[in-house]
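All protein chains of the complex are present and in place, except for one that has been dropped.
Right after this comes subunit A.
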Amino acid sequence: MAEDRPDAGLTFTTRGLTKVYGEGPAAVHALRGVDLNIPDGEIVVLLGPSGSGKSTLLNIIGGLDRASSGRAWFRDLNLTELSDRELTRYRRDHVGFVFQFYNLMPSLTARENVELVTEIAADPMSAEEALALVGLGERMDHFPAQLSGGEQQRVAIARAVAKNPNVLFCDEPTGALDSTTGRAVLHVLNDVNAKLGATVMIVTHAAATAAMAHRVIHFADGAIRSVERNSTRQSPDEIEW
């Protein structure tokens, strides 16, 4: 089906993507047919209330979950047709994740947490380089328990970017942080996008974050309500918290 083939220059393409949890009257329609084009190298912010489907979309195109119907492509790789093993491969080679609760390995130091990824990635940068990128060059031999929340989140970002990912997924990356640390984390994401050219997709409740994005997608009731492009982007410092 040649017409379905995504255009070049797009990181993600979805067509008629749905996700249903449960069955019968109790079924929850998390996604109700999502069509989407995400160009390479953009910062994309997904906004919307809880349960609007934004995290579900992120999970499907991040290779963590499967769609009920429809298609999703990463470049020209059809994600909806991959086996579990191939999805693991996809995450390993192309995707970085940053979560609200950091999800660091408590038994590994900051450096080792990053090395956890660089040991298995195809074309990684060094752990030291990744940690320097997030401004943590000094504290890389500390364990997570010895780091503040913001520092832990920066380690998580370093871990996500160390493999030189094509795309960085961030689910509520500043949700557990105060405004100063939150801004610092957004700075790092901005830098990663600028320096590595990775597509950065951020799911958040914080509408103000949208000001730093190239593109903002508004979600409601499992569908895209609107997509806007920011003609001028704000620096994270200017964002109201």
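What we mean here is this: contacts are C-beta pairs under 8 Å (C-beta built on N, C-alpha and C of every residue); 3 or more make two chains touch, one makes a residue touch a chain; residues count from 1.
Just so we're on the same page, contacts and distances are computed from a predicted model.
Hidden from the displayed complex is a chain whose UniProt protein name, among "Sulfopyruvate decarboxylase", "Putative ABC transport system permease protein", "RNA polymerase sigma factor" or "3-isopropylmalate dehydratase small subunit", is "Putative ABC transport system permease protein". Within the whole complex, the absent chain has one touching residue among A:28, A:105 or A:207, and that is A:105. When the whole complex is considered, the residue among A:15, A:142 or A:233 that touches the unshown chain is A:142. Contact with the chain not shown here comes from a single listed residue; of A:32, A:92, A:187 or A:233, that residue is A:92.
The set of subunit A residues touching the chain not shown comprises 55, 59, 64-65, 84-85, 88-89, 91-93, 95-97, 99-101, 103-109, 112-113, 115-117, 119-121, 141-146, 152, 159-160, 163, 171, 176.
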